[in-house]
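In what follows, a single structure is set out as structure tokens and then discussed.
A selection of the complex's chains, in situ.
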Amino acid sequence: MYVNTRPEMPEGVKTLPARYYTDPAHFQLEMERIHFDMWLCAGRTEQLSAPGRYFLRQVGNASVVVLAGEDGRVSAFHNVCRHRGTRLCNADEGQLPGRIQCPYHAWTYGLDGRLVSAPHMEKVAGFAEADYPLQPVATAIWDGHVFINLSDRPRPYSEHLAALPAKFEPWGMADLRLVEHRVYELKANWKLIIQNYSECLHCPIVHPLLHRQSHYMSGDNEPPQPTYLGGRMDLREGVKTLTMDGQTTRAYLPGLGPDDQRHVYYYAILPNLLLNLHPDYMLTFTMWPRAVDRTDVICEWHFHPDQIARSDFDPQDAIEFWDLTNRQDWELSQFAQEGISSRGYRPGPYSNREELLRGLDRFVLERTGAGAASRTPSPLRPQP
Amino acid sequence: MYVNTRPEMPEGVKTLPARYYTDPAHFQLEMERIHFDMWLCAGRTEQLSAPGRYFLRQVGNASVVVLAGEDGRVSAFHNVCRHRGTRLCNADEGQLPGRIQCPYHAWTYGLDGRLVSAPHMEKVAGFAEADYPLQPVATAIWDGHVFINLSDRPRPYSEHLAALPAKFEPWGMADLRLVEHRVYELKANWKLIIQNYSECLHCPIVHPLLHRQSHYMSGDNEPPQPTYLGGRMDLREGVKTLTMDGQTTRAYLPGLGPDDQRHVYYYAILPNLLLNLHPDYMLTFTMWPRAVDRTDVICEWHFHPDQIARSDFDPQDAIEFWDLTNRQDWELSQFAQEGISSRGYRPGPYSNREELLRGLDRFVLERTGAGAASRTPSPLRPQP
């Protein structure tokens, strides 16, 4: 039924050396060159539904507060007081009373980050409130997704998304509402999670339920893009969406045409968002690297408000399906971390159906400046 | 009522760069230049009330046994056997039977540290017991406080205390007795605890109970001294001492004049003792750095024996008051550690009421040889 029509993988293309997955110094380099430079998906606009609503995100050693301003617009700041550096907000999310007040000496900032009150600074030569605003973090919105960028000179957001806004317009993502939120703490490098996400060769072995509903060879990928890697898979005949039994009473998302009703889209928007678009719901994963071998993953299920409003709405079939599939994937990603950390690891060859993984490796090599030389290490020499 | 009469803070005086609070290598440097060089308060003579009584203290990687010798005099030694290096005493405190015997092969030392028995060493060429005493640690006593010094060439103890013995003679600290002992494990650098201790700008916000009894602007500091930083605050009218309600049935300490009965003294004796003198009791904190971001604090409440002997003696009002206040301070110190460890931290400006903090920074900069250049880092450049 399905044949492997993808182009051949050239000779000598191998997985990366172990240090890319085990060396804390390389991890720091990746954070600087990738996570502190690129746009990261932080959450959803519905979490910032009124002035003063906020949530925190930890990116490497950066604590960031993402909030809705007086005018309801989203902005973000480093969550650090300009007086003696105290962390300002200390709950994961909440409602600010129109200002941000430091818990230590009550320096007070507006929701726009301006320092509006700094008690007892009147006898400091040359002090001016205007010189000590909260340090800003760039933000952008795409169809309900909130992105942040910690770079001093963020690249244009439109370059980051490229063709995606047009492509995914039919799903009406901005209209969807968060129904379930689960956090997974993985003992694996963040890249292994994207790798796992980017091929379905493992599906018949690891995810028999998924494979029963969507054939693992049905995948059709876009060529790797500079900022995202993705493709789509077919739903098998008679399968309406991905749930425990492939059925659902939920309606399709209103904007979808017949072709999109028969597919699930899987996009890794580098470096931290995995976006699964089903005919009737959206699943998002945001990945937060904690160490070279640890990553927290926030997984959220989003549905259309018309369906949520129905008296018979029950999202459990989709939640259970993905929670089960996630756990299967996390276990494998952790086995991969263990093996790559082991003395016996040597870079191995990719198949032609792992072209997105090769795309990820190239992205990492270009970003971390390790160059082409280390891309195809000799299988004969031990890798550190 | 109270006005800010302290001198203006010059322009450009800022808090230290983040590495002073986050870099393990800088922490080691501080330990070498500060904690392994200076006099540290280890405990009280009443804990060493009979020959052979001992307690242990851990200073960085040094385990020290502090003990009362045969003649009752206090001395201290490295808690390490001279044979194969085994830790000698392994309980936090106790009673030695007139000697220190290694648990491994029974090398035995007198309470004066001399090696008195080394079984089976008779067939070792050139071996002499006299060559293997326990390695001594210098000790000194001040009014009941036991100090130790791990330097090979300790600076004179009198220089360390300077004017303090005369100043605090009226409190008769040697006569006081330990009534309560609490240990707090903080996730904060030791300097942040001293900083928190050295200003009361945070008091109205964080310690409403304290502020109700002692106005936060009433503080009057000595100029920073080379080895200590301190000052005093007024008790408000009608307030007798710092307790939950500001009242007490305890008598004032017998040596105090009327002025000292109306004040609480707060002295940070660098680098590890915080000394609170109230009209009717003494509170001591000794701080034991465990890592760049961890410090154990031992807090002890000491009262006059005449009051302890009273049938209605109840120290709970003072214990509760300070335990509550401590917990408020520890939380803030931990928020400060978190914020300073965050990517968004930049050195910030001190107010003119934080002159003791500036004194602490100068002390650290002088000791760690980082020099004046890094004292006023540019607000425009990111700090590592």
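Letters A and B name the chains as they come in the text, with residue numbers starting at 1 for each one.
The definition used in the following text is that contacts are C-beta pairs under 8 Å (C-beta built on N, C-alpha and C of every residue); 3 or more make two chains touch, one makes a residue touch a chain.
No experiment lies behind these values; they were computed from the predicted model shown.
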Entire complex copy count, 2 subunits given: 3
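Here is the rule we use: only the chains that are shown with their structure count from here on.
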Degree value of the rotation bringing chain A onto chain B, based on Cα positions, nearest 5: 120
Approximate Å spacing (C-alpha centroids) for the pair chain A, chain B: 46
List of chain B residues in touch with chain A within their complex: 4, 6-12, 15, 18, 195, 201-202, 205-206, 332, 335-336, 338-353, 379
Of all residues in chain A, those that touch chain B in their complex: 36, 59-64, 77-88, 90, 103-106, 119-127, 131-132, 135, 150
